[in-house]
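Beneath this line is the structure, given in C-alpha cells, with notes to follow.
Every protein chain of the complex appears in place save one, which is left out.
The first chain written gets the first letter, and so on, giving A, B and C; residue counts start at 1 in each chain.
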Amino acid sequence: MTEDEFAAYQSLAEETEDHRWAFGTGFTDPLEGIDPSVPDSIDAAALAAYCLMLGDDALIYSHRLQQWMTRLPELEEETALANIALDLLGQARMLLARAGQAEAAAGGTGRGEDQLAFFRDEHEFRNVRLAEHADADFAELTGRLLVFSAWRLALCTRLAGSADPVLAAIAAKSARELAYHRDYAAQWVVRLGDGTPLSHGKMQAALDAIWPLAGELFEPDPVTARLPEVAVDPADLRGEVDDVLGTVLAAATLDRPQAAPMARVAGGSGRDGVHTEPFGYLLAELQSLARAHPDATW
Amino acid sequence: MSDFSAEGGHGAVPVSDVPVRPESAHVRADWPLYEVFLRGKRGLNHVHVGSLHAADPQMALRHARDLYTRRNEGVSIWVVAAADITASSPDEKDPFFAPSGDKVYRHPTFYEIPDDVPHM
Amino acid sequence: MTAVPEATELQAHFDQTLEHSRRIEPRDWVPDKYRATMIRQIAQHAHSEIIGMQPEGNWITRAPSLRRKAILIAKVQDEAGHGMYLYSAAETLGADRADLTEKLISGRQKYSSIFNYPTLSYADVGVIGWLVDGAAICNQVPLCRSSYGPYARAMVRICKEESFHQRQGYELLLTMMRGTDAQRQMVQDATNRFWWPSLMMFGPPDDASPNTAQSMAWGIKRHTNDELRQRFVDMTVPQADKLGVTLPDPELAWNDERGHYDFGAVDWDEFKAVVSGNGPCNAQRIARRQAAHEDGAWVREAALAHAAKAPAVHSAEEHAR
Partner (left out) sequence: MVTRAGPDLAAARAVAGAVPDPELPMVTVADLGILRDVAEDGGRLVVTITPTYSGCPALREIARDLERRLAAAGFAEVAVRTALAPPWSSDWITAEGRRKLREAGIAPPHPAPARHGPVPLTLTATRREPVTCPQCGSEHTTRTAVFSGTACKALYRCESCREPFEYVKDI
C-alpha cells in the first residue's frame, strides 16, 4: 500500500493526545462558557420552573421521536425525524442547564442537565401531556408534530424578547430550527390529507385523536404569572397557531376537530406534574441505564 | 459458498450471483395512459412501442425504462400523455440515463396559496 | 447524420478512461458487467448503512447522558444520510431504490454480516465505533479512488464523517475505562463479543475469493481481504493497549520479521452461518426493515397521489425553469 494513499490511516492511528479526550469529566454543561448569572429583577426560582417546563417539553417530545427511528416509511423521513429529535434534544439540554443555573441563583442545589433528566420522578416533570403522547401511526406523528412545532415556534419567536438574556438567546436559536420542523410537518399533513382516500381518513382520525391534547397548550400555568417580561402568556399563542392550522387544514381538505380539551386530574395537568399512564413506561426506558449506574461517568 | 469481499466498506458481502436489474414496475389503472416511443441504438427516429399508466410524466418515463428497455433495445424514450405530447430532454443518450423520477413524493409539495391569507 | 458509435469504439473509450485512472461519469457508456458490478457494490453498501442504524439505534432511547444521546442520534442520522446518498448514486447507474429495497428484504441482496450481532450493552456502542467503524474506514479509504465518479466523490465525504464518529466511540470507551469497575467490565465484555466478527468484516482469506481480480482491474477494489485485515489488526492492537482492554485472542503477538502482529485463525464456519442468514439478528434486522417499508406503503402512495394532483403544468414549469 503506497503511503500517500493511506495518509488517511495516519489520522486514525494518530497518537491520541490524552488531554483532548473527555476523561470522565462527568458533568458536562451545554451552556459551558456562558455567563450564568440571573438578572436581579427576575424571580430565579420561577425562572428555574419555567425553563424546566419548556425543557421537559423538548426532552420528552424528542424521546417519542427517537422511538420512531428505523421504523419510518422512507429514508428522507428517517433523516428528517432524527434531525428534529436532535434539535429538540439540543434545546432541552440548554433549557435544563438554564433551569439548573436559575435553581442555584435561587439558593437551590443547581442540578445539572443529566441529574434533572435521569433522576427526577414522574410527578416532578412539567411537560405538557401532548409531548408524551405515543403516536399510533405516521399520521399521528405528523399531525402532532404540526401542532407542537407551530405552538413552540410561536412561543420561541415571542420568547426571543425575554428579559432573561440566556432564555432569550436559546429561544431565538430554537425558533430558526422550529421553522423547519413546522414546515416539514405541514407539508406531510397536506400530502396525507389531500392524498388518497385511505390517507385522508387516517389523517382526520389522527387529528381527532390528538386534538384534546392541544387544549392544555393555551391554558395558564402556575409559573408564567410570576415572570412578567420574562415568560410568554400561553393564551397569546392561540391566534397564530389557529391561523397556521387553519391554512394547513384547508390545504389538506381536513376538518378542524371539535373535541374538548383532555380532562384534568384533580385539577392538574402536565404543567402541574400530572401526566398520563404511558409516561411511567417512557421514563423507565429513558432513565434505566443511568439509574443502574448512578456513580458512573459517561 | 458464493464469493465474498468487503467491497462496500462495512464488511464482507456476497459478490457473486447478486441480482441487480430492476424488476418491480407496477401499473395502476386509475392513472392516466401514456404512449411510449423508443429510438433503437442504430435507429433514426422514435417508434411507438406500447403504452402504460402512470401518475405523471416522470413515473411514465421510469416505468417505460423498466418495461421496455430491459433488453437494452432503446437509446432514447418519449412518453406521450394520451392527450398531448411530452418529450424527454433531447440530450439523453443512454437508456439507463432516463431520469429515474422514481417517487415524486420525495420532492417538496407544490401548492399555490392565495396572497390574502393572513400570516402567509 | 451522426452515426451511433460502434460498441467496440465505446469499449475502447471505456478501457482508456480506466487506464488513465480517470473517472467514469453517469452519462458515459459502460459495459453491462461494469454497471452490474457497480450497482451491486453501491447497493449493498447502502443496505449496510441502513441496516447498520438498528444495532446502535437500539441504545438511543436509553443513552445514559444527554450528550451521549445527542452523539448517538447524530451518528444514526449520518448513517441514514449516507444510505440515501448511496442509493442516489446507484440510481445514476439506472438502479431504483424501491427495487433495491425489495431485493434487500427478499434476501437476494445482502448487507454486512457484522450487523447481525446484537448490541447487548451500552459499551457495544463504543466498541462498534472503535472496532466496526475502524474496520469500515480501513475498507472505505481505498473506495475514495473508485473508478465511478459519483461513488468516489460520495466516499470522500463519507470517510470524513465516519472518522469523526469513530473517534467519539473510542472516546466513550476511554471514559468508561476510567469510570467504575462495572463500566470496565462492560467494555471488556463488549470487546470480547465484537473482536472476531470485526475481523470477519474483511471477508474470507484471499485464496477463497477468486472474484477480486476483476474488481481490482476496474479500480473497484484495490486491496485484498487479508491485506486490509492485517492493516486493521496492526492499528487496533496498540489502541486496545491504550484503552486497557485485552483482545480475546491468545495467539495475538508482534512478529518482528513480518513487521506485523500475528493473530489466531478466524472461525469461518461462524462467518458462513451468519452470512447465510443464521446469525443472532438476521431475521430481526430484515423484519424491522420490512415492517417499516410495508407500514409506510400507504404514506408513499398518498404522497404519489398528492403529487399527481398538483397540476401537471406545474411540474413541467418546474423542470422548464
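As a convention for this text, a residue touches a chain if its C-beta (ideal position, glycine included) is under 8 Å from a C-beta of that chain, and two chains touch if they have at least 3 such contacts.
As the structure is a computational prediction, the values presented were derived from the model and not from experiment.
Q: Please identify which residue in A:Asp87, A:Asp114 or A:Glu140 touches the non-displayed chain.
A: That would be A:Asp87, which touches the missing chain.
Q: What is the set of subunit A residues that contact the non-displayed chain in the whole complex?
A: Subunit A touches the chain not shown through residues 17, 19-20, 28, 31-34, 75-76, 79-80, 82-84, 86-91, 93-94, 153-154, 157, 165-166, 168-170, 172-177, 179-180, 182-184, 186-187, 190, 240, 244, 247-248, 251.
Q: Contacts of subunit C with the missing chain: which residues?
A: Against the missing chain, subunit C presents residues 25-27, 67, 70-71, 73-74, 77-82, 84-85, 88-89, 92, 149-150, 153-154, 156-157, 160-161, 164, 167-168, 314, 318-319, 321.
The rule is simple: only the chains that are shown with their structure count from here on.
Q: Could you tell me the distance, in whole angstrom, between the mean C-alpha positions of subunit A and subunit B?
A: 40
Q: Quick one: subunit A and subunit C, Cα centre-to-centre, how many Å?
A: That gives a centre separation of 32 Å.
Q: On subunit B, where are the residues touching two or more other chains?
A: Where subunit B meets two or more other chains at a single residue, that happens at 103, 105, 109, 111.
Q: In subunit A, which residues are in touch with two or more of the other chains?
A: 74, 76, 190-191
Q: Taking the touch rule as given, give the residues of subunit B at its contact with subunit C in the complex, in rising order.
A: It is residues 1, 3-16, 18-24, 31, 41-42, 44, 55-59, 62, 65-66, 72, 75, 81, 86, 93-98, 100, 102-105, 107, 109-111 of subunit B that touch subunit C.
Q: Provide the residue numbers of subunit C that touch subunit B in the complex, in ascending order.
A: 1, 3-4, 26-27, 29, 32, 35-36, 39-45, 48-49, 52, 91, 93-99, 102-103, 108-115, 132, 135-136, 139-140, 143, 155, 158, 200-204, 208-212, 215, 220-221, 225, 228, 271-272, 275-276, 300, 302-308, 310, 312, 314-316, 318
Q: Which residues of subunit A touch subunit C once you look at their complex with the stated criterion?
A: The touching residues are 1, 5-6, 8-9, 11-13, 16, 21-24, 28, 30, 59, 63, 66-67, 69-79, 82-83, 85-86, 89-90, 92-93, 96, 113-114, 117-118, 137-138, 190-192, 194-196, 198-199, 202, 285-286, 288-290, 293, 295-298.
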